[in-house]
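One protein chain is absent from this view; the other protein chains keep their places.
Then we have chain A:
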Amino acid sequence: MALSPPTLPDAHRSASPGLALGDGKPQINPEAAAALESYNTRDTVKIIVRFKAVGNAPIMRQNFYKITASNRFQTVIHFLRKELGWKAGEPLFTYINLAFSPAPDDTVSNLFKSFQTDGHLIVNYSTTAAWG
């Protein structure tokens, strides 16, 4: 199937690309729209997360879990609380690779791609702020 070349933005319009050009109707290049659609599909790949206790935090019987890549870190924290049987008020601090605490909306997928070791994502947990 032959694809028609995308419309060349003219000199004036190139100052603000990213804005659909036209006569008041949204005109997104269908190829681009399809691309966005595919990138928006939720990543269902499972990432292996390895929980490691720090300090006095209790060690769980099971430390390796498969968590869906598109989940946010917030979900991992909730999951950990549930596994530990801890209520919302009890202090729980989580870190990646003993180094930093991710933003709650960092995804497991992104954290894995950036920080994985030996094919899994290490999440340290503790009852006190350590590397805050």
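Here, a residue touches a chain if its C-beta (ideal position, glycine included) is under 8 Å from a C-beta of that chain, and two chains touch if they have at least 3 such contacts; residues count from 1.
Keep in mind that, in the parts below, contacts and distances are computed from a predicted model.
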Missing subunit (named according to UniProt) among the choices "WD repeat domain 73", "Autophagy protein 5", "Integrator complex subunit 9" or "Transcription initiation factor IIA subunit 2": "Autophagy protein 5"
Residues belonging to chain A that touch the chain removed from view: 5-6, 9, 12-29, 31-36, 38-40, 43, 70, 74, 96-97, 99-107, 110-111, 113-115, 131-132
